[in-house]
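A single protein chain has been omitted; all remaining protein chains appear in their positions.
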Amino acid sequence: MAVDLTPGPVAAELARRTARFVRDTVVPVEEANGGVLRSDDERRELQAAARAAGVFAPHVASEFGGHGLDMRDRAFVFEEAGYSLLGPLALNCAAPDEGNMHMLEAIATPAQKEQYLRPLATGGTRSCFAMTEPAPGAGSDASALTTKAVRVPGGWRIDGHKWFITGADGAGFAIVMARTSGAPGEAGGATMFLVDAGNPGMKIVRHIETLDESLFGGHAEMVFDNCVVPDDAVLGEVDEGFAYARVRLGPARATHCMRWLGIARRAQDIAVRRASTRELFGSRLAELGMAQQMIADNEIDIAAAHGLILQACADLDLGGPSGHSTSIAKTFCAEAVWRVVDRSLQICGALGVSGDVLLGRFLREVRPFRIYDGPSETHRWTIARRVVRRLDAEDAR
Amino acid sequence: MAVDLTPGPVAAELARRTARFVRDTVVPVEEANGGVLRSDDERRELQAAARAAGVFAPHVASEFGGHGLDMRDRAFVFEEAGYSLLGPLALNCAAPDEGNMHMLEAIATPAQKEQYLRPLATGGTRSCFAMTEPAPGAGSDASALTTKAVRVPGGWRIDGHKWFITGADGAGFAIVMARTSGAPGEAGGATMFLVDAGNPGMKIVRHIETLDESLFGGHAEMVFDNCVVPDDAVLGEVDEGFAYARVRLGPARATHCMRWLGIARRAQDIAVRRASTRELFGSRLAELGMAQQMIADNEIDIAAAHGLILQACADLDLGGPSGHSTSIAKTFCAEAVWRVVDRSLQICGALGVSGDVLLGRFLREVRPFRIYDGPSETHRWTIARRVVRRLDAEDAR
Amino acid sequence: MAVDLTPGPVAAELARRTARFVRDTVVPVEEANGGVLRSDDERRELQAAARAAGVFAPHVASEFGGHGLDMRDRAFVFEEAGYSLLGPLALNCAAPDEGNMHMLEAIATPAQKEQYLRPLATGGTRSCFAMTEPAPGAGSDASALTTKAVRVPGGWRIDGHKWFITGADGAGFAIVMARTSGAPGEAGGATMFLVDAGNPGMKIVRHIETLDESLFGGHAEMVFDNCVVPDDAVLGEVDEGFAYARVRLGPARATHCMRWLGIARRAQDIAVRRASTRELFGSRLAELGMAQQMIADNEIDIAAAHGLILQACADLDLGGPSGHSTSIAKTFCAEAVWRVVDRSLQICGALGVSGDVLLGRFLREVRPFRIYDGPSETHRWTIARRVVRRLDAEDAR
Partner (left out) sequence: MAVDLTPGPVAAELARRTARFVRDTVVPVEEANGGVLRSDDERRELQAAARAAGVFAPHVASEFGGHGLDMRDRAFVFEEAGYSLLGPLALNCAAPDEGNMHMLEAIATPAQKEQYLRPLATGGTRSCFAMTEPAPGAGSDASALTTKAVRVPGGWRIDGHKWFITGADGAGFAIVMARTSGAPGEAGGATMFLVDAGNPGMKIVRHIETLDESLFGGHAEMVFDNCVVPDDAVLGEVDEGFAYARVRLGPARATHCMRWLGIARRAQDIAVRRASTRELFGSRLAELGMAQQMIADNEIDIAAAHGLILQACADLDLGGPSGHSTSIAKTFCAEAVWRVVDRSLQICGALGVSGDVLLGRFLREVRPFRIYDGPSETHRWTIARRVVRRLDAEDAR
């Protein structure tokens, strides 16, 4: 009898190896660095170790050197990778590269795949995804896109202003979203461009200081000023950018959830270990009811988040509509992970806010997840509208 | 590619038929009766209709006239049955009969199956499960069991006091849990007995008035006073009652969740239909942000509950340990269903508290689910303890 | 040193007497009747007892036989009265009469006061306030008022449809809100009318079945069909009805909070007594952490609600703007009282949902308070808008 809420045998073994690798190899590096890695050499070292452990690039097609897992199987492996802030980087499945690989696999030309996907998949380079703009540009509302690309002889000229571009600093190339028709507020007409680092029209104007700090390369504010690219820099079709963004965002949403759920599991383990050994008022902390309630609520949140991720993966793997289930998973996971880290920190008391454990760091890292990739409110808005439409459609039958 | 978060084809079709049957046939009866059925004739009529519709007894083995669904498949069908308060009764999969059938299938002798399971499975009779006792007896803490059974020539004599015995009034027989060794507070030594209605030693002393009223037959307080039963009234082995109770409780916990999740879906549909048509402050209610938030939170709660039910079912179907996942599912579902009904009522405003819709009734019916079958606090306590033990065990390796 | 978060000496003594009276005299009647009184004789009996105990009509001016307490002092007395579902009725300070007395004192002519206020204040009669209409009429949005009054020779003719008119059945008169100018959706132009019971144009068409049942006289659906009243039936000025409604609603909102906070205190006492005596898993329930958390959260909610009531009373007594603080108090109290009753019931387990204690009854009674008198969402909307305007105004300075 097959009950496929469990991973297939290959993924199960890969998840086990990943768990071992992350605990033995990644966590020590993470703890020594307070969760934030800044040197590219250290990144390469971690990735070499992952390759040696046979856990590198679980999501990448085998022709590009990966394990070729489908979404459901990724859930089990990525949750293990996410057990450390640096685990996804080590396995080369961190944001934004992982989502970019996914999209390049889906829509790049063979030549683009060789030029961009292969070095990215092997860790030879990094990338960024330049979509978000400062208000009143594209943010929660993607259709507000203001960056423009216009045709010039032999290519395109991109002009615009982007911010919160994760990993831009040090990236070998950027995938840039620019409007090629229509006006801000209108859906139609965005195109994606591959822009190489070093293009004189693409500039990082500052590193945005943020509550979170562990995403490699940080978050940049960028200006595209007379940024000219050749025709073959177009990724996919002209004017199809919004559709491609959804191609990228659905799976990326699910994999964000997987990675952050790993941190929730880690936080819970730190708190439970503390509660198991700390004596208070004559009891083990783990035997006091209010601590037990927090531990149980963590466990429930983690299990529920995992279940929602699997449901989203099922929709993604089956290839049908997945916007509803990925929005639901993203909204719940972002808030559940936040609650779990917050409770775990509370269980640890003053130790929890100290740098002696990483819970304060985790709290900082997971808070933005309720905003990045669509704030919870935007997702709730789309969820509610879909529910209303679905019932209207049912009633019309 | 098989992603088994979806039902098998047989169950999918049965779920569709059940949905149709409940909406077309059961809901009108439910609405006409305010959600509470009191006449056994009406029960038989509904069950006849279910049989005619080919949806009767989805959980029962085919040799006893059912569809023989495993737990995972039940999830899809029972959630549809639960869309009406009377749906599970119509399909003969309501508590406590459904759980009793499950247990009889698992541990009764062939003769006991013919005598008790067959008429129960076909709707010819009803049953009850007499375990819970008033404080300080067996409640959240099963080991506090005080009802005693002692050997007498040719059988046993049972003496004790039970309450909250659902469906006792009108039941053809009771499965009675009594202590056969050890003292209250000690685990070992309970036995289950089959006691026929009409046994002069088994008396219903009152109907307990409760917030909920839709479980057929209500909740009785019972006294066992010199209640003598023959040797073959023993169900399973002597002194193995606590283990059997767990056999019953795991699946019963999951099926409670399925049924009540159906009511949550129904509440959401009522609220969304109202929000779609009600104009307020110049907008459709369904377009106001606070209503959208409630609708989205309902949808998230429903999806998360469904995911946890499936995870519990996977454990139950695979036959491994399932106490953890069923406790998690039960705790989350009981609270999620409560939240969904509460928000749905709020969306409907004054209409929501009126008898013109059934939301006030649903609120009354689902509230006790956070207490029946183990209060949330007891489940959280066991969940936390398992988490601590699991981590201790991992660390010991 | 004067810290006037405590009641004045007169009110303190009255609060003590009220507490004694409610516990000794009202609670036994309430428990014997399951919290719901239906006979007018019993109402008169309770009120006679309150008069004998010197606690009758704490809010009424002394010239009409009351104690003349200001809002702040009322808080302390009404919270004690509300300790039983029947306490406010006994003291003649229940909704809707108490709010009607308040408004009549404020705007009625001397003749109207003699004819309507005096018998109402002394318990000789009861009244109702006919404002709310079924959708799409006046509800959350008062300006949607559709009931119309037009001038006829010597008076007015009222036509319209009302529902959720509390206490209408058996009331000696109704205060009816009708549109006298403008159209639904426009603010201006409502007038209040005093309509005597027996007016052939005023009919109760049904009792609305509701989740709550303890407000004396229930909630009626009424039709005004060619309901003719004389000129002196106008209460206050023509077209000033919306302003008067606010006169009534501000204090009524605060006194609702006081009364329901009394029930929260009662629920907490019931739960704490149970937790003090119930043994579970070898401890007193009151010593288990999760129960302690619920008890503490109840206590915090009760204290916070009390503080918000006092702040609203301060604004009301000082005569300045009070809409913000009464909205805040109402929103918080309605939800806090609900949480307190819900937790108290949970602490009591199966007993809590049984009719052996009144917690299930309380749960049913307090749920609608989150909807009646403006749903929480409407209040939140007005609160948010005031906050934005306040900051805009500050920034403009």
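Structural remarks
Just so it is clear, A, B and C label the chains in written order, and each chain counts residues from 1 on its own.
Operating definition for what follows: a residue touches a chain if its C-beta (ideal position, glycine included) is under 8 Å from a C-beta of that chain, and two chains touch if they have at least 3 such contacts.
Just so it is clear, the model here is predicted, and its values are computed rather than measured.
Of the chains displayed, those contacted by the omitted chain across the entire assembly are A, B, C. For chain A, the list of residues touching the undisplayed chain reads 132, 135-136, 139-141, 163-164, 185, 208-212, 219, 278-282, 288, 290-291, 345-346, 349-356, 360, 363-364, 367-368, 370-372, 375-377, 380-381. Interface residues of chain B facing the missing partner chain: 288-293. Residue positions on chain C in contact with the hidden chain: 1-6, 70, 72, 268-269, 272-273, 275-276, 286, 289, 291-293, 295-300, 303-308, 310-311, 313-314, 317-318, 325, 328, 331-332, 377, 379-381, 383-385, 387-388, 391-392, 395, in rising order.
FYI, only the chains that are shown with their structure count from here on.
Touch-path distance (fewest steps) from chain B to chain C is 1. Rotation relating chain A to chain B, from a C-alpha superposition: 180°, rounded in steps of 5.
Inter-chain contacts peak for the pair A-B. In this structure chain A contacts its sequence twin chain C using mostly the same residue numbers, the overlap exceeding half.
Chain A and chain C have CA centres that are 51 Å apart. Residues of chain C in contact with at least two other chains: 288, 290-291.
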